[in-house]
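The complex appears here minus one protein chain, its other protein chains still in place.
Naming follows writing order (A, B, C and D), and every chain is counted from residue 1.
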Amino acid sequence: MKKVIVLISLGILGFYLIDIFLGIGFGVQHFTAGVKDLYLSNSKDTLKVSNVVTAIVVNFRGFDTLGEVTVLFLASTALGGILYKKRHHVGERSVLFPASRVVMSGAKLLFPSIVLLGAYVFIHGHLSPGGGFQGGTIIATGFLLMLLTYRNYSVSHNRLVYFESLAGILFVSIGLVGYFSKGSFLENVLPVGNMNELFSGGVIGIIYIAVGFKVAAELTGIIYTVLHEKD
Amino acid sequence: MVGSPVLFVAIPLLAAFIIPLTGMMWKNSVRVIPGLVLAFMFFLSISLMGYVNEHGTIVEVLAGWKPPIGINLVFSPFTGFLTTLMTFLGFIVWLYSYKFKRNVDFEPSMKYFMLLMLLVTGSVGIVLTGDIFNMFVFIEIVSISGYGLTSFYTRRDSAEAAFKFLFMGAIASTFLLIAIMIIYSQLGTLNIADIAEKMPMMDHKLKVLSLVFFILAIGVEAEIFPLNGWAPDVYTEAPGPIGAAFAGIVVKAAIYASVRLVYTMYDFSGAFDLFIIIGLITFIMAETTALRQDRLKRMLAYSSIGQMGLVMIAFGIGTKEGVYAALFLMFNHAIIKSLLFFSGSYLVFNKKNKYIKHVNGMGKYLPITSVLFTIGAFAIIGLPPFAGFWSKLAILTAAADNKMVVLIAVILIISILEAVYYLRVVNRIYFYDKKEKTEPKKPSLNALVAMISLGVIVLVIGFYPDLISGILDRAAADLLDKGNYIKDVLTLNK
Amino acid sequence: MDIIILILIVFFAGAVLTAFSEKISTLVQDILFLGTLIVPAILFFTGVEMNTDTIISFNKVPLNLGMTPLSYYFALIVMGLAVLTGVYTVGQMKGKKRKGYFYLNYILSIGAMFGILMSKDLVSFFIFWEIMTWASYLIVIYNGKNVQKIGIKYFVMSAIGAYAMLMAIVLTHSLTGSFLISDLISGFGSWDHGMQILIPVLLLVGFGVKAAIMPLHIWAPDAYSNSPMSYTAIFSGALSKMGVYGMVIVFLALLTKVPEGALIRDIVAWMAAITAAISTLYAIKQDDAKRLLAFSSIGQLGYIVIGVAIGTPMAMLAGLFLAFMHGVFKSTLFMVVGAVEKQTGTTDFTEITGLIRKMPWTFLAALISIIALAGIPPLGGFVGKWMLYESLIQSDHFMLVTLVFFSSTAAFLYCYKILFGFFLGQEEKEWSHVKEAPALMVVPMIILSIISVVLGTFPQLIMKPINAAMTFYGMPDTYGVLWKESMLFNKWGSDIALTPIMYGIMAIFIVVAIFLFFRNRSRTRYVTTKDISTSGEIPKEHENLTFTRGFFQPFLRAVEPVMRKQIDKYMLSFAQGIEDLFEFTRRIYNGNGQSYAIYAMIFLIILLVLGKNLFG
Amino acid sequence: MEKYLNILNIAIYGSAVLLMLIGLYGALTKKSLIKIVLGLSILDSGVHLLMIAIGYLKDGTAPIFSPGNEDKMNIMVDPIPQALVLTAIVIGFGVTAVALSLVIRLYRHHNTLRIDEIKKLKW
Partner (left out) sequence: MIYIILTLTLLLLMIASAVYAIWQKDLLYAVIASGILSLFLSIVFLILQAPDVALTEAAIGVALTTIIFIIAIRNTVRFEDEHDKKKVKTTTK
């Protein structure tokens, strides 16, 4: 009965959705006076940022990103609260099975390069695909690898908090510096440099580095919390 | 200008990131800093309100990009009013719960206050932002802090409530994204004012369908009828003050969002009728369900949902009087329902299931709390001379001016039911004998101050409604003046 | 400062002070309580002038206060009763719990009644009306017995009335753009026809609840008998008159302007007459003095409403006069019952007998009020009833007059029951310790009895204010013209004297009294009151066999078919049915998160499908 | 080419919508809490695909300026939906993580994952 209702309603919903989006069309631009071109041109001319997505994420719509970082922060906070137990850090492991020596040494070998890759990704966020989120996630997967491989690998909770907080403070502070010096929150205060160079885009690079650290710390924290949730 | 609207978001976020650090050094800072931040937000909003009254709407651009490129925050009489209300309530909730969580470990208590602060911040962000995607981000902030706060008590069934909330919230956010994308694909912009200006260009069918998705998405947070299954559970299982925060802050933000959609973004006249229909169904269902509750907080929750339905009805009337009534009702509801949640959670403090029967005879043991609960109950029923009466009169007058006779009759009949279940509780407080041996918990000083200040507001507004009617008038005029909003945002001379 | 505002401030500030002075001492509290009632009365009688407007503008809706002749007349009842009952209350409440609570709500309700009468616009009228409602509600539940049932019933009925009124108020505002009563009256004639019917009917429902007219009366017996007697005196004497006050305005000022007015008048009059008849029968059936008087009150209010509803000048005069008289004698009777309750602890006829020697003053007050109530000359009740009959006959309402006459006659039966049950009969040992009630309680009763004696002989004392009130709303000068047409009028000018008819009725009454006396006399036998031997049956131990039990059994058996149908029960089962319905509908919230999500989907589908139609 | 684009049109939108519907179906009918969360995450994936598809431009290039294509602005695909999806993915992950932690706690509390058995709060 329930399934029938669900199927019928999903059918109708699907019909409407398909109807809408086929009407919208694929691969064509529908609006004439949208903000797309403004973003593209401003990204190139004003900010000198190659990766327009980065320019949007960090600068044009940097406020969204601040919110997004906050969402992750909140998720890790809420998660810690949800899974909170008094005996929290008493070495409980939930590794699937002990890793073999090959895996262990492989992981040890891979870990620095993963972290390096992540750092590369977020440092070059404004030049190439990738950025703080991607880089941070990659670093977090590095930690994940270590956590899964080594039974006793532990990440200092306090260190995570430091990274997380300092990165967040850095982000907001850059925004506030923009607010106090230029009159607008998150406004670029540094020289924008030249296109396609590492030091271009003003504060974008710094913010993305902060985001990268923050995301890495938060995701590692989330994984750590969930992983050690075993009773 | 004394401050800027962006500080409403920047300062709490900064504080949220700082708190874990300071918490390592000085444990009490995790309680104190959120309070300071909330107080700061409240005073900021008051000072900005003063500025707005003199100089008109403040439009704050972010990252130096004027709309429609950048995100902007709009602090107008309308949004300013809601901001002031929310930050005030946020501060009161903090004040009330300052000692409430003393017995809890350090880490959960840190999380509690941090999440509370970000809940308020997210709600304020929803109200202030002038960008729909940014609104989505803030809605998510509010939702996730809501999930965290709901599941605060690990021993209760709070995880169940939080999961239901999350389930609905996740579906809602999906459809919100779809609606945003439909609009973006047609108009190429995400700025509310820009959308509002270009809306006539949009295909009618897509306009309708995107609004439908918006209503579904925002309706979940606004607790309209078929989407509010999560709400009573959350109100019941969340810590007492959080129920007040939901009723007073989160729902207000969601209602704001839906109102902004219908009044500013879209140009449908039929949407107002939809507001009335949805509001009426919500009102009827919630109030009738509340009649048969046996748990106090659940009853309050349904009552809150019902009141929100009434607010939707008032917004659906669509005239200036209607908006005035709706805003008045929102104000009253925020204050009164918080008072009821605060005093109610002390009346059933040490009880596990918090049944209504646990309030029996509390009038003798907790006289002040009981009187405050009674004042709240009378006010929310709409008995003069308490604050609730004026809003009820305003909404009925607005409806009568539009010749909605049946609507008036239905509202009044349902109001009788509301009176019945509140009075049943009041009767129990004073005229039943207490059966349990357990000693009722006396409210701590900070909680008492919070409750009494709310009670005083209820009385003062009841006797002297002119105190806020000017603000409400300006806010209502501001909401209805769509052209002015567009002009303010798009022709920004900064 | 304006005197009306001053009075209101005295009332409300005094109420709060009185409530909080409980902590200091009871004497201070009592003095504050009396002061709060007496000071406004003095201010009112000395300071308030007719037709002055006071505007309190603390809202977008300014509140207009001021006095009209009609409200002066009703304020006379309220203020007078408030002071007298206040004195009585101090005596009665001595040593009771929650005095502060009681006093607070007592004063609030008096103040609210004053506010109602002084209101010149509908919003302030409603505000004070609601304050009066919840204050009296809080007193109804004061005893803590059956609060959920009786209290909620009272509140729900009041709320139905109040909200009907509120609906009329906001509709009025939508039609005239203002809340002023004068604008309502002046604009009423030009509205569209539906509204001309709807608004008076809604207002009548609102007032009818407080005046306890038939289908809306179900709260009254319980509420009257459940609140402390010192408040019931106000409840029945003054508070119910607020409904009458409103009805007078509706009938005098509004319904004269619409063609359907006559129909509505007749319907209301008939409902009132049925109320009077049936509640009289119920009153006869009661074994508890409080409930008896409660039903009696409803019946008496029925007479008043008949007079007001018929609306000829004479009938109006009769109704308003009866309103005053009812306030006087019914309050006295409630006070009497209260005094008896205070002294003996019960109000059950089957328990108490023979208090006449123990409480002679109380008995005297009871006797006089009962004579007044029954409408026996030469007391005030007679004048009112006579005028009512006369006006009904003059306006060709013969069926009505029959019904009223029937219930009025039947009222003798319960009057007799009160007098006999409490005071006459043999003294029981159980009650030998009973003393006369304290002076604080006796004096108000005696004063009120004197008033009802005086008004029987000099009704023109209050005819003048009534006349002023009626001419204010456009009635002809009844005092000068109509009064002379009445058979009651005699050649000695304005003073009333007993015409032969009055003497005749009095003679009949005396004959009946003598007959009853002898009938009882012949059976005189010295047995205890609880011992009556029935023919051959051996009474069981636990059966209460007082002779007052089943007093009017044969009569009641005769009228039983009428009484078997109780509106009360229908309404309660209706309410129960509604609650059961809600119990069913709330199962939509079945606790399963997935179901909620499915609801959301269904909601979405409905909106999607209907979307095109919904948004034009 | 037009024809193929048409096929792609239907295919991309169709599969995005289909993903959403599959996800919704799982979320709405499956009893296991983890399945429900899984359904929600598939629903999210569908929406993300939908959003990216809306921003796509025929023969477009990625919105990244490189030394060669600095003047090819008008053939770049729309970067805004990409930015939005970026945000949405991260938010979706946060929600999923919270949801799963709630699931773990629910299991601890009720010792079951069946959603129709976890309904202590009702009516």
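Methods note: contacts are C-beta pairs under 8 Å (C-beta built on N, C-alpha and C of every residue); 3 or more make two chains touch, one makes a residue touch a chain.
These figures come from a predicted structure and were not determined experimentally.
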Contact list for the unshown chain, restricted to visible chains: A, D
Residue among A:Gln134, A:Thr149, A:Ser184 or A:Ser200 touching the omitted chain: A:Gln134
Interface residues of chain A (partner: the chain not displayed): 51, 53-54, 94, 96, 121, 129-131, 133-134, 137-138, 140-141, 144, 219, 222-223, 226-227, 229-230
Touch list for chain D against the chain that is not drawn: 4, 7-8, 11-12, 15, 18-19, 22-23, 25-26, 30-35, 37-39, 41-42, 45, 48-49, 52-53, 55-57, 60-64, 77, 82, 85-86, 89-90, 93, 96-97, 100-101, 103-104, 107, 112-114
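In this section, only the chains that are shown with their structure count from here on.
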Intercentroid distance (Cα basis), chain D paired with chain B, Å: 29
Distance from chain B to chain A - Cα centre to Cα centre, in angstrom: 30
For chain D, residues that touch 2 or more chains besides their own: 20, 24, 27-29, 36, 50, 54, 80, 87, 91, 94-95, 98, 102, 105, 118-121, 123
In chain C, residues with contacts to at least two other chains: 586, 589, 593-594, 597-598, 601-602, 604, 608
Chain B residues within the chain D interface of the complex: 133, 137, 140, 143-144, 147-148, 151, 154, 157, 159-164, 166-167, 169-171, 173-174, 177-178, 180-181, 184-185, 190, 232-233, 236-237, 289, 292-293
Residues of chain A that touch chain C when the two form their complex: 2, 5-6, 9-10, 12-13, 16
Residue ranges of chain C touching chain D (in the complex, touch as defined): 586-587, 589-594, 597-598, 601
